[in-house]
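The other protein chains are all here in position, but one chain of the complex has been omitted.
Moving on to subunit A:
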Amino acid sequence: MAASLRMLRQVCGSLSRSHAAVRRLCSRAAAEAHHDVIRPVFPPLQSFSEEESMMRDAVKKFAQERIAPFVSKMDEDSVMDADVISALFEQGLMGIEIGAEYGGTGSSFFSSILVIEELAKVDPSVSVLCDIQNTLINTLLMNLGTEEQKQLYLPRLASDTVGSFCLSESESGSDAFSLKTKAEKHKDYYIINGSKMWISNAEHAGVFLVMANAEPAAVSMCGVISDTELGFVHTMNDNYTDNCNSNYIGVYINAHLVCVCVCVCVFQMLGLAQGCFDHTVPYTRQRMQFGKRIFDFQGMQHQIAHVATQLEAARLLTYNAARLKEAGRSFIKEACMAKYFSAEVATLTTSKCIEWMGGVGFTKDYPIEKYYRDCKIGTIYEGTTNIQLSTMAKMIDQEYDG
């Protein structure tokens, strides 16, 4: 009894001490407020510049009016509509970061990713075409190309030519640096020999950025621009030769640039998940069963709220990674986190959305199942989930190096 009383007194004592501490804190805050201490106010992550807002709104409208009507036909025929592609060029969506001096839009990285996100809300396939053009092809050329190459290709990429990115081979996916395609110097030109798989935008491209190994002794990779117009003979997935030595970008493709690309495909997943969610919730608000909206069932509400939270978390992770990149700060770990998480969230969201829509969610008459099919690539391309996790772990390990 005495022991418990003692304990009680101790607890009360510590409680009153903490109360006193709180009182002191409050009075200090009051005193500070009274003395007009100016604290910086940091805007939330969902703050955009006027330029970014305008871009996003313009693309949103464009996507809903010029792309949405074609989505299901393109999906059925498995063909990207030529009108849709030319509309993308007309709107300036294919050269967002390319400077006005090369005929591009001259906008920022964040604007381009907002564009990708808005496009993905309507059709993730169109979004990825735009994504590859802007962040793989254009970025690599702008950062690594010579002035001559930029003058030759950037205007075309901004106005009418789709670019293609050729990295993966049948024997090298995640292990990209083990690629077998070789660029062998012969007199004053290079001969490229190899065979590529998963050649993005192959059907529509006029310019191909081919990754090849120029220094077999070292572990290296270089990009070679292959131009369909400059008249060399090649067949897809077969050996080919290229005589144009001016089109060799002989530098290493490093992790930094790859992460830029990762950052953007994350927005595609985000847009995909949001688009799917935006299609589904109105349906749940209107579909009646057992005398009420299916949205009104607590089980549904909890699921919907959970998914909405995951979406918001994914959005903030990705916006933060993008802003870090723009600020010139280290962003690789954050980009990996964003990619891994957004892909998971996209999978969760689309899967749940089909359930919430019930039978109709399963049918092709509704766009939901397309989002479900499309989301899977998020965990695979631009670095698989396992690669992202390993990269994160490596960086975390280094952080604790002391």
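Throughout what follows, contacts are C-beta pairs under 8 Å (C-beta built on N, C-alpha and C of every residue); 3 or more make two chains touch, one makes a residue touch a chain; residues count from 1.
Assume contacts and distances are computed from a predicted model.
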{"item": "Complex member absent from the view - protein name from UniProt, among \"pantothenate kinase\", \"glutathione transferase\", \"Short-chain specific acyl-CoA dehydrogenase, mitochondrial\" or \"Electron transfer flavoprotein subunit beta\"", "value": "\"Electron transfer flavoprotein subunit beta\""}
{"item": "Selected from A:285, A:306 or A:394 as touching the chain missing from the view", "value": "A:285"}
{"item": "Residue touching the undisplayed chain, where the options are A:124, A:163 or A:367", "value": "A:367"}
{"item": "Chain not shown, touching residues in subunit A", "value": "50-51, 53-55, 57-59, 61-62, 64-66, 68-69, 71-73, 90-93, 96, 100, 104-107, 111, 115, 122, 278-279, 282-283, 285-287, 360, 365-367"}
